[in-house]
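A single protein chain has been removed from this complex, and every other one stays in its place.
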Amino acid sequence: MKEPESFADVCELVKAFCEARDWDQFHGPKDLAIGVITEAAELLEHFRFQSDEQSVELLNDPQTREEIEDEIADVLFFLVRFSQRFQVDLPKILLRKLGKSERKYPVEKSKGRSTKYTKL
Amino acid sequence: MKEPESFADVCELVKAFCEARDWDQFHGPKDLAIGVITEAAELLEHFRFQSDEQSVELLNDPQTREEIEDEIADVLFFLVRFSQRFQVDLPKILLRKLGKSERKYPVEKSKGRSTKYTKL
Amino acid sequence: MKEPESFADVCELVKAFCEARDWDQFHGPKDLAIGVITEAAELLEHFRFQSDEQSVELLNDPQTREEIEDEIADVLFFLVRFSQRFQVDLPKILLRKLGKSERKYPVEKSKGRSTKYTKL
Partner (left out) sequence: MKEPESFADVCELVKAFCEARDWDQFHGPKDLAIGVITEAAELLEHFRFQSDEQSVELLNDPQTREEIEDEIADVLFFLVRFSQRFQVDLPKILLRKLGKSERKYPVEKSKGRSTKYTKL
């Protein structure tokens, strides 16, 4: 496979992959959201019962890192599918949300703090 | 804000947003994975008790669509943060995972079927 | 193993199981909550890409039913552990929450409707 150059290129390959398998019929919004959360759980499971230090160390083991990266890819796969099936522009909505977050989390109030905006 | 041109551009803005707030300290792999799944749940909650048809209809209402898109953006935000904090190349791992999926789900076996590869 | 008579009896066995393995040290609130959600995802995964009718049918197959019941048991296990480690009385909090829900969802407004109380 020729190396694609960007996120948008890889998304096109995801689309072709699913269309070749006639999978649009399974990719409704509810099942795609279930896809996102079940893969997110497989990602999280790697860190269950692990301290923060141990969690970082897991990423230093090449095999475990690849397993973790595969789970991240699985979550991303379902987000990409959602964007393709229901006309969601991922860079655009991420940018828009970032603008909202800038208003919710002004630097002077949120710097160095993990407090939720509702409690700032 | 000048319109960024690509996913990579928006990711840079996400990075700047977090660094301005000194948030790297909170963004360990375990808490980022928790971020991914808790936002995935907010996405899924929109479709709770909704039929597949109702789920699609939700996306036709502009306000609900924006709420749903914001949840997708929140999931994506934490994936992007994971990639930035722990040197994960999102397009690259998505492409690599797609290669693995092509072997797990050959077209002739998986076409038009949602069966998991372990049962194909 | 002699058949226990009640939920409280089985909870005692869960406690003994964990204490025999010296697992209290791993069962902090954050990791127990991670336990709950990761097992909840394994439960949900059974129904991914399945219609509501297919989801019910899955429970008619004895082996699949046992797999599903095991996932429910895993979720329950972590709730029980939370209750034991942090003095939470499960029947009592379920009853208290039911009282709150009765006020949020008056019969005349919520009968036959899945609408969330915030939109009733």
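The letters A, B and C name the chains in turn, as written, and every chain counts its residues from 1.
The rule is simple: a contact is a pair of C-beta atoms (placed from the backbone, for glycine too) under 8 Å apart; a residue touches a chain by one contact, two chains touch by 3 or more.
Source: prediction; values computed, not measured.
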Where the missing chain touches chain B, by residue: 26, 31, 34-35, 37-38, 40-42, 44-45, 47-49
Positions on chain A contacted by the hidden chain, ascending: 34, 37, 48-52, 114
Contact footprint on chain C, counting only the chain that is left out: 1, 3-4, 6-10, 13-14, 17, 20-23, 25-26, 28-31, 33-34, 36-37, 40-41, 43-44, 46-47, 50, 52, 55-56, 58-59, 68-70, 72-77, 79-80, 82-83, 86, 88, 90-91, 93-102, 105, 107, 110-112, 114
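What we mean here is this: only the chains that are shown with their structure count from here on.
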For chain A placed onto chain C, the superposition rotation in degrees, Cα atoms, nearest 5: 180
Residues within chain B bordering two or more other chains: 34, 37, 50, 52, 114
